[in-house]
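This is the structure I have questions about; it appears just below.
One protein chain omitted, others in place.
Moving on, here comes chain A:
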Amino acid sequence: MPAFLLSRFLQSAVLLVIVSIIGFTVLNLMPGGPLAQYGLDPGMTMDDMERLKDQLGLNRPIWVQYFDWAWRLVQGDWGTSFRDGTPVLSVIGRHLFATLLLMGSSTVIAIAVGTWIGIRGATHRYSLFDYVATIGAMVALSIPTFWFGLVGIYVFSLKLGWLPAGNMYTIGDGSVLNYLHHLIMPSVVLALVHIAIWSRYMRTATLDVISQEFVKTARAKGVTERRVLMKHVVGNALLPMITLAGVQLPSILTGALVTETVFTWPGMGRLFLDSLGYSDYPVVMGLLMFSAILTIAGNLIADIVVALVDPRIRLA
């Protein structure tokens, strides 16, 4: 196990360096740059632009800028946002809660509902429920999230007036109930796609297990159907789900671009989009590294958890 961890750790470090080089280069090669947002400002002269480029260090060769950035990062300094002048880590930190809240609740909904639909679809294969679930999943997967979002806002906010049209909370009201009220629509809309994905995976995984010899053995021994299902089938079917959850871990923290925009949710997805739009290099790079680290960590955690719960797998 320690040898495995060490080698994975080294691989990850190399991967991070490669990701950072590619990210930094692509970002800097993109024409425009952080000062393009002032391109239409009639009062900003070329002298002003040149001066700001110098002051921000943007006139240095790319590789100098990269090493400067990387060296600071190694020392724990993630840089400062061009846009609002605050440290990158604090920028990320200030958007993390909103994303955790939204993605966390939608993931819980997705896993709970998706798992249930998947298992029921597998045990009641080709039933009406299975057909409805299959078609529903196809619909949820093919229709873009923003459409569900806008329809939801139209129906539940503008027409029925049951749910807020967006935002994380009402300004001036920070109560838990107020947050929950605002959370319902975006988390459900976001969960739809994930329910679809989870239910399809879960259905397939359950079907795989159901046809295995040991399930037949258990049934032959006279174990109750419920016990067979819960102990023998679901337990084993969940194994591939752990890997899936590991892969999805980063998205819980990096946010949902479209949903956050439609529901005016101040999370990481929108931060990324905005930072990219303003060419806020330090924040974009920070987010890139953040999500790269999470992706690597998510996969690693999934591997370890699978190894721990499945005695057949032993990490060399």
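Everything below uses one rule, namely that a contact is a pair of C-beta atoms (placed from the backbone, for glycine too) under 8 Å apart; a residue touches a chain by one contact, two chains touch by 3 or more; residues count from 1.
Here is the rule we go by: contacts and distances are computed from a predicted model.
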item: The complex's invisible chain, by UniProt name, from "(R)-2-hydroxyisocaproyl-CoA dehydratase beta subunit", "Peptide ABC transporter substrate-binding protein", "Alpha-D-ribose 1-methylphosphonate 5-phosphate C-P lyase" or "NADH-quinone oxidoreductase subunit L"; value: "Peptide ABC transporter substrate-binding protein"
item: Contact residue for the chain not shown (choose from A:P2, A:P31, A:P61 or A:G76); value: A:P31
item: Residue touching the undisplayed chain, where the options are A:M168, A:L190, A:I210 or A:L253; value: A:M168
item: Sole contact to the chain not displayed, among A:G43, A:P61, A:G76 or A:G222; value: A:G43
item: Contacts of chain A with the absent chain, listed as residue ranges; value: 30-33, 35-49, 51-52, 55-56, 80, 83-86, 91, 94-95, 98, 150, 153, 157-158, 164-168, 171-172, 261-264, 266-267, 270-271, 273-274, 277-279
